[in-house]
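This part shows subunit A:
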Amino acid sequence: MAEFFHMGGYGLYVWGSFGITALCMIAEPLLLRGRSQSIRKRIARMARVEQEVQQ
Partner candidate 1 sequence: MLEPLYWIIRRDLTIAMRRRADVFTTLIFFVIVVSLFPLGIGPEPETLRQIAPGIVWVGALLASMLALEQIFSADHRDGTLEQMLLTPQPVSVLVVGKILAHWLVSGVPLVIMAPVLGLQYNLSADVLLVLMASLLLGTPALSLIGAIGAALTLGLRSGGVLLALLVLPLYIPVLIFGAGAVEATASGLGGQAHLSMLAAILVASLVLAPLATAAALRVAED
Partner candidate 2 sequence: MSSRLINWFKFSSPATFYPLARKISVASAVIAVVLIAVGLYMSFFVAPTDYKQGEGYRIIFVHVPASWMSMFIYLVMAAWAAMGLVFNTRLSAMMAQALAPTGAMFAFISLWTGSFWGKPMWGTWWVWDARITSELILLFLYLGYMALRAAIDDPRRGDRASAILLLVGVVNIPIIYYSVQWWNTLHQGSTIKMNAETTMDETMLITMLIMTLGFWAYSIAVAMARVRTVILERERTASWVRELGLAGS
């Protein structure tokens, strides 16, 4: 196992590369989720305000 992570001496480089790639590709959807939720909340709030005005 340790040998696997050692990568024949290239561990830092191989895992540095795959790690950042994984990090980016996981972070991007998460950030997107945050952005999506905030706009959804904003639309919901706008709808609520509108209803209150109508009443």
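Here is how the candidates were picked: all candidates are chains of the complex that A comes from, given by their letters.
The definition used in the following text is that a residue touches a chain if its C-beta (ideal position, glycine included) is under 8 Å from a C-beta of that chain, and two chains touch if they have at least 3 such contacts; residues count from 1.
All values reported here derive from a predicted model rather than from experimental measurement.
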- prompt: With reference to the defined contact criterion, which of 1 or 2 touches subunit A in this complex?
  reply: 2
- prompt: Hey, which residues of subunit A end up touching candidate 2 in the complex?
  reply: 4, 7-10, 13-14, 16-18, 20-21, 24-25, 28-29, 32, 35-37, 39-40, 42-44, 46-48, 50
